[in-house]
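The structure follows.
As you look at this complex, bear in mind that one protein chain is not there, while each of the others sits in place.
Per-chain numbering from 1; labels A and B assigned in written order.
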Amino acid sequence: MSGRLANIGGPGFTSFRSRVRDIAETHRSLTIIVAMAIVGLLLPILATVPPFSIFQPQDVWLNGFSNAGVFVLLALGLNIVVGLAGLLDLGYAAFFAIGAYAYAYGASPFSGIHAPFIAMLLIGALVAATFGVLLGAPTLRLRGDYLAIVTLGFGEIVPIVFLNAEKYTEGTNGIGGIYPPDIPFVEFGILNPWPFYGLVIVLVAIVMVFIYRLQESRIGRAWMAIREDELAAASNGLNTVTTKLLAFALGASTAGFAGVFNAAKLTLVSPDQFLSTVSFSILAMVVLGGMGNIWGVALGAFVIYTIQIVLLKQLNAFFGELHVPILQDINFVQYQFLLYGLALVLMMLFRPEGLFPSQRRKRELHAADAGEAEASAVAALDESIT
Amino acid sequence: MTSPRSSTPVAQRRLPFGVRLAIWGVVGILLYYVFLVAAQYFTNPDAPDAFNNSIKTSAQQVSNALVLGAIYALVALGYTMVYGIIELINFAHGDVFMVGAFVSLFFLTNAPAPLDFLGLHLTGSIAEPIVLIIVLIAAFLVAMAFMGLVNVTIERFAYRPLRHAPRVAPLITAIGVSLILQNIMQIIVGTGDRKVPELVPNIKIGFLGADIRLISIVIFLVAIALMTGLQFFVSRTRLGRAMRATAQDQQAAQLMGVDLNLTIAMTFLIGGALAGAAGVFQGQYFGFVRFDLGFNAGLKAFTAAVLGGIGNLTGAAIGGFAIAFIEVFTQAVGQARWSQAIVFVVLIVVLVFRPAGIFGQQIGERA
Partner (left out) sequence: MKLRKVGAIAGIGVLVLAGCNQGGTSGGTKGTINIGIELPQQGSELAGTQPEINAIKLAVKDSGGTVGGWKIEIPNSVILDDAKDGVHDPQTGAQNMQALASNANVIAVIGPQNSSVAKVQIPISNAAGLLQCSAANTNEGLTKPQFGALDIRKTNPTKINYVRVVTTDDYQGPAAARYILQNLKLKTVYIIDSTDTFGKGIADNFQKYFTDNGGTVVARDGAPKTTTDYTALLTAAKSKNPASIYFGGVTADGGARILKTAIQLGLNVPFVGPDGIFDGSAKTKDSFLNLAGDDAKNSYATAAAVGDYPGRADFTAKYKAEFQTDPTGYSATAYSCAQVVLDALKRVGPTATDVKDLREKVRAAAVDTSVTYTSVIGSFKFDENGDTSQKIISFYTYDPATQDWAFKEQLDFAK
């Protein structure tokens, strides 16, 4: 943000910019809300402008944005666990599933209950957090990669349970006919993408502010200390287990939150929506976006989702319309995986810190080479104590 | 990687490691057999001839589990070796196994167009023992060499540049490589099953009530041989020592003159070769190979490696057999639907009580 742009507009403008920047930095929550509001207003406008309007109409774009928003929420949640606290979670979709099924139990013809949406948002988050604690309590003391396999295992177990426990979950058919959100004064029709879009913008903003607040608080600094050097953090009196458990629970609750919204929008929950490939996708979004950086992760999720769902699928249509000689005959649909895999590998080779790394992460990455790891660990420790 | 014997004072030297392992192995198998018999009997005590039936069927199930375990163990070894040396969870390893299976298929039948003149164009089993042995050995060598090289290449281009990146980065790369391998295979052979000619004739040998296929015995013996060979290599040769040293402390090993790049490359080579051998087994035993074999196999192998203590060779082998035993047990009592889930529940329970895995060592956090 600084640097080259700082001098545009002359001295008067520069001082205005620096004043704005000061205000933004002191009132970060407000900045986030304002920024999300701007994004929320800009995206629909962007969807009506070529080249986006050529790909698909605005309605469809908005629907896509809402779905992308779910993954933004998921990436933000996983970021707490992986990016902020440094815990490797390979089965994050399990909590997504738990939140979604919780809403299905609370608001569908299957269960016969119709609880209000906003209450279910909190309940879903809470249920997911509970499972996060149940899983985390016995396992968070495991070494990093052992925790990874445990979370991976949990991510496998949960869909299998939902699949096989038919009497309670309708098994492979899933629970359908789930009621849409019932927020007063807003009508959530199935063909109308605007209310869902607005709702997801609000939810993302809320979660971002919440995470930002956490990050800057003592807990956030404790997470940072654990991430940098767990042994040192522990020997300074930090209760590593509780701190890690909190990260786990909060990450799980965010996934539960997203699950409730997703279930309400899709009107169906079924086990095949929550397989381990989803967990890997979200992990890729967090890493590619820039672990630790809230905006980076959100943007990474948005970009990857749009590429996976819009771009890669439309390549056939796109090259066909352009009548590009060789490319138009290739059936890109079957190469989707190959291209996605290549993209992942290339991204990691050329920019392993992600598209928008947090400044801290960048320092870590390059400090590791130069042996300054200890210096930054000590600095983190200082910050967590004060 | 192997447990050091330095803790035992010279006066109390126990039996050699291999013998101890073999004894515990036999004990384990017998216990498992008893469990199976009990479980089978008690799920259906009123059936006619229930007890005899249980005895026979359980013997069969034990042989099933041993072959499956051999395959899992070989793949798990590759996983654990790579993890031990550079702390990478190599998600692409399962797909290396899958490609190995296809390489053996291509070698035995024909390579995909336009190279389809290559390959032995076999269609069924081979009767003459000498020819059979030669072809089998050739298939193994081809698959192992090819997959070893593929693995080394992957390491060179996808993982080496990321050696100093945060731990999550090579993980993502591994996922990417896995997708690439799967998709390439899918484009070449399509999405359906491919039949593999089963070279070993369908002779069955009766043993304690079980009808054991000849190929099962071959697989089990070859796998044990490979594992023994690996153990020998790691503990006695210079390169093996270099690997162990690098696994323990990379910087110190380098200071002692170990060529890091070479050592890591050799690790990937051996891991890939083992996965390739496992791939040959897969094709020969099941008769079918498919492009999406890799993910599940990799998952189970990773679980096996962790169960046994990741970074520990013996642990990985034992873990592979353990996972197979659990799976077969669940299926034998009619709960096949839950077998995947149960494997993971067992893993979690074991890790809660032994956080470093069965044979793992609690290495202190790197300061």
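In this section, a contact is a pair of C-beta atoms (placed from the backbone, for glycine too) under 8 Å apart; a residue touches a chain by one contact, two chains touch by 3 or more.
This structure is a prediction, so every number in the text was calculated from the model and none was measured.
Residue-wise, the contact with the chain that is not shown comes from A:Leu163, picked out of A:Leu163, A:Met208 or A:Val287. Among A:Leu42, A:Val60 or A:Val186, only A:Val60 touches the chain left out of the display. If you put the missing chain back, the residues of subunit B touching it would be 40, 44, 47, 53-54, 56-57, 60-61, 64-65, 68, 186, 190-193, 195, 202, 211, 213, 282, 286-288, 290, 292-293, 295-297, 327-328, 331-334, 336-337. Touching the omitted chain from subunit A are residues 50-52, 54-57, 59-60, 63-64, 67, 109, 163-164, 171-174, 176-177, 189-191, 193, 262, 266-268, 270, 272-273, 275, 277-278, 281, 303, 307-309, 311, 313-314, 316-318, 320-323, 333-334, 336-337, 343, 355.
We adopt the following convention: only the chains that are shown with their structure count from here on.
As a whole-number value, the distance joining the C-alpha centres of subunit A and subunit B reads 35 Å. By the touch criterion stated above, subunit A contacts subunit B in their complex at residues 82, 88, 138-139, 141-146, 148-150, 152-154, 156-157, 160-161, 163-164, 229-232, 280, 283-284, 287-288, 291, 334-335, 337-338, 340-345, 347-349, 352-353, 361, 364-365, 368-369. Listed in rising order, the residues of subunit B touching subunit A in the complex are 83, 87, 89, 158, 161-162, 164-173, 175-180, 182-184, 186-187, 299, 302-303, 306, 310, 337-338, 340-341, 344-345, 347-348, 351-352, 355-357, 363-365, 367.
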